[in-house]
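Of the protein chains in this complex, all but one are displayed in their positions.
Going in written order, the chains are labelled A, B and C, and every chain counts its residues from 1.
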Amino acid sequence: MSTAELINISHQYGGQFYIKNFSVTFQEKKITAIIGRSGSGKSTILKFVNGLVKPTIGSITVFGSPLNYSTLSATRLRMGYMLQGTGLFPHLTIEDNISITNRITKGDINAAQRIEELLSLVRLPTALLKKYPYQLSGGEQQRAGICRALFLNPSILLMDEPFGALDPITRQEIQLEILKLQQVAARTILLVTHDMREAKKMADYILVIDNGEIQQHASTDEVLKKPSNKLVEQLIESSL
Amino acid sequence: MSTAELINISHQYGGQFYIKNFSVTFQEKKITAIIGRSGSGKSTILKFVNGLVKPTIGSITVFGSPLNYSTLSATRLRMGYMLQGTGLFPHLTIEDNISITNRITKGDINAAQRIEELLSLVRLPTALLKKYPYQLSGGEQQRAGICRALFLNPSILLMDEPFGALDPITRQEIQLEILKLQQVAARTILLVTHDMREAKKMADYILVIDNGEIQQHASTDEVLKKPSNKLVEQLIESSL
Amino acid sequence: MKCLLYITLFFLVVSTGYGQRIRVGAKHFNEGYILSEIISQLLEHEGYTVTRSYNLGGTLVCFEALKNNAIDIYPEYSGTIAAEILKQPQLTFSETNLFLFNNFKLETAEPYGFNNTYTLVIKKEISAALTITAISDLRKNPELKIGVSYEFLKRQDGWENLSKRYALPHLPTGLEHGLAYEALNQNKIDVTDAYSTDGEISKYGLIALKDDMGFFPKYEATSLFRSELGTHARNVLTKLNGKIDQVKMQSMNKAVLYEKKSFKQVANNFLVNEGIIVANELKEPSILSDVLSKIATHLLLTFSALLLAICFAFPIGVWLYWQPLISTPILYVAGLLQTIPSIALLAILIPFVGIGMLPAIITLFLYALLPILRNTVSGLQSVDPLLKNVAEGIGMSRFQKLKFVEFPLAMPMILSGIRIAAVINVGTATLAAFIGAGGLGEYIVTGLALNSSELILRGAIPAALLALVVEIIFNLLEKYWIPKHIRN
Partner (left out) sequence: MKCLLYITLFFLVVSTGYGQRIRVGAKHFNEGYILSEIISQLLEHEGYTVTRSYNLGGTLVCFEALKNNAIDIYPEYSGTIAAEILKQPQLTFSETNLFLFNNFKLETAEPYGFNNTYTLVIKKEISAALTITAISDLRKNPELKIGVSYEFLKRQDGWENLSKRYALPHLPTGLEHGLAYEALNQNKIDVTDAYSTDGEISKYGLIALKDDMGFFPKYEATSLFRSELGTHARNVLTKLNGKIDQVKMQSMNKAVLYEKKSFKQVANNFLVNEGIIVANELKEPSILSDVLSKIATHLLLTFSALLLAICFAFPIGVWLYWQPLISTPILYVAGLLQTIPSIALLAILIPFVGIGMLPAIITLFLYALLPILRNTVSGLQSVDPLLKNVAEGIGMSRFQKLKFVEFPLAMPMILSGIRIAAVINVGTATLAAFIGAGGLGEYIVTGLALNSSELILRGAIPAALLALVVEIIFNLLEKYWIPKHIRN
């Protein structure tokens, strides 16, 4: 069960309600692209699912049961989360950053092998492993972040603009790699992106929001063919 | 004189040479897009021009004269610089972040008015002014960063993936605004981007680098029509 | 920041200022306080501004302070000068004076008129009934019950030799000195030993027997002062010559001990009754106002030192942050300063800066340096390097980067250092009383000397409260200076 569902969520940031009566069910084992204008609430949705932000009103279901805020860390370990901005730990080497979840879970994963797999997936040279984040370029850091989120092979994956700082070639390569992974063992992926072509290529479903309200939530094909309103149309047009 | 020129630069990061014998002259009062794969050295070039990184060998010319490392801050004030990642000061409100250069120069600019101008340019509501960076979404922070770089109306502008976290609509709007500004009073702009369409739309010239080496440096038309090698071709193809 | 420095310096200058100012010291016991207060009020009445450096500890501290020009005058006993200070007990009064003048440029006034030494006391009724007025009169009354303190039994100028000299036939009982007057009062004993100026002699209406064979050494009280003292001031002091006899001193001691009068009040009454000064409204400080004034001194001490330390540690801290290579040795030196025990440090400073607030402030200042310095350096170092880069890239100079970015972001750590220093200072400042710097430590020092836990607490509790207040002030400053999300 790798479900994720927001039920009747309302939330306020600093006083006034920002999201009202928001409900959405993400398709299990599918990739859902979340699209919307800057400040529309995309990152906030991922934070709800991850439990980083607790909605003022409403409940959240993940892995088939309501999100229990007192046992969050166990739940989160089954849920890869790549925050917007990379958020690598500055005091840890890239290697330690990537395999940090292994240290948390004291798992029996063969870390060295797993790291190697992930590095080749995101096209990073192993020479970077002993470096610290500040010694990496923006795109390199972002890719290390992707590795960290994937390390435990989570069945729900939250990715907040994961490829934003990558050149188009690398970007395409990684997109394809993720799709390959999805064929081997499908997981529920929420992918926040500003790139419609990325959504088109990767997503099974697209959720378009604006100002904390759902504009359209449907299969990729349907959204692309029948945008429900002007905004959705504009978003698609201006980036396809 | 808003020239920027790197002459015979060689540089090493932690031991081995990363850039060797690198020379480039950026066209004055033109927009040059810098394109290249992740880790190819785009951000490093901007850091050279800004003086944040001093090359191991070689010299840099800006505003018509060699970069003097002992009077950097005066030079930098004439040079807007937007770092990769937003780098807003967490302890200052958005308003103070945007107008920080005004406090540094104790300038006689009408700060309130200038801020308003800039906000409307990047499509940010004035309600954000009293907020702190952590209260903003990723795209909002990025736009505040653009405002900060533009505040003093610099004649050289260094922008490191300035629109990476923006939705396509906002992105297009700001691109157009910048082009408008350029028509009113042209400045020398170095624009690092991964989006070929952005380069095509905005740039007069394109510099393509890979592994710290120049692949092609020519007018946008020429690069698009006659990519000098396979890599340039691939970069263009995969994102146009 | 600079402005604060000036305020501090101003306070320092004012508190050590010159002019028609005379500094009066006092020995650390009731009679010493009373006599010093008499001198002070007399001088004030004549228009002088008097700085009171009471609480100077023992004879030696007073004398050193006088010698080293830290005070101008204090009351002392002839016997003490000869025996304890000059170590030549055989000297006569005039020899003593010559010696003082030649060696230290010090002089004494004429004696006040009383002699503070051992004596034997007897109840008035018995004295009258048997006409006993001198010690030798006891010889003809062997039936009198004599009870003396253990100390008097033991001392060599005590019972054994006294009885030999006067050929007294009595066999005295030993008892606790504290119980002697009660025993006398209840007629359990008839005669006991006492200091000739004890307030109890006056309280119980006793007769001090004349030492008609001159057995007890002489301890005549007088003003001891520096020769630089102007002639006018000397003339003023002569007004006390012979004015305080045994009985008056006894009743003043009694007034302080048993009538809960303050030293100020007692001194004032004496001067007015003697017609030496005209009656004036005496602004009598209540305990509360006294505590408050001590708190003020304590705060002045603590905060001047803290401000100085901040003014010093900030720039040095910044400098160390910019020049990490020098930073290590300098921090080591600041650490070394911290290893000097505070009392030793206070003592070391006396020859250089005398007594009073200045050495205290210097000591506190030195102790406050390390925490502020270290936290300033560490705080500045731990600011996110990305933000430092951004600040530079934007065009900030070193100083602007410091002002707009590094200081604000390091502020929680710097404040933490200042708070540690402030609290350490409030505590260490209680030791400053040992060198006459005043403050709440005076209560504690006096309390330790008099073994009065009430007095100790009168100093310790406000000091503790002060520490609390300091914490609260800093909490508020923190709230004001540091945005909430930065404080966490």
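The criterion applied here is as follows: a residue touches a chain if its C-beta (ideal position, glycine included) is under 8 Å from a C-beta of that chain, and two chains touch if they have at least 3 such contacts.
This is a predicted model, so every value here is computed, not measured.
S.K.: Which residue among C:51, C:246, C:378 or C:397 touches the omitted chain?
M.R.: C:378
S.K.: Tell me where the left-out chain touches chain A, residue by residue.
M.R.: 50, 52, 72-79, 81, 83, 85, 87, 89-91, 100-101, 103-104, 132, 134, 148
S.K.: To test your reading of the contact rule: which positions on chain C touch the chain that is missing from view?
M.R.: That gives, for chain C, the contact residues 83, 87-90, 150-151, 153-158, 161, 174, 321, 324, 328, 331-332, 335-336, 338-344, 370-371, 374-375, 378-379, 381-382, 384-385, 412-413, 415-416, 419-420, 423-424, 426-428, 430-431, 444, 460, 463-464, 466-468, 470-471, 475, 485-488.
Following the convention adopted for this analysis, only the chains that are shown with their structure count from here on.
S.K.: Return the distance between the CA-based centres of chain B and chain C, expressed in whole Å.
M.R.: Going by mean C-alpha positions, chain B sits 69 Å from chain C.
S.K.: If you average the CA atoms of chain A and of chain B, how many Å lie between those two points?
M.R.: So the centroids are 28 Å from each other.
S.K.: What whole-Å value do you get for the distance between chain A and chain C if each is reduced to the mean of its CA atoms?
M.R.: Centre separation, chain A to chain C: 72 Å.
S.K.: Quick check on chain A: which residues sit in contact with 2+ other chains?
M.R.: none
S.K.: Going by the contact rule already set, what residues in chain C reach two or more other chains?
M.R.: Each of 386 in chain C touches at least two other chains.
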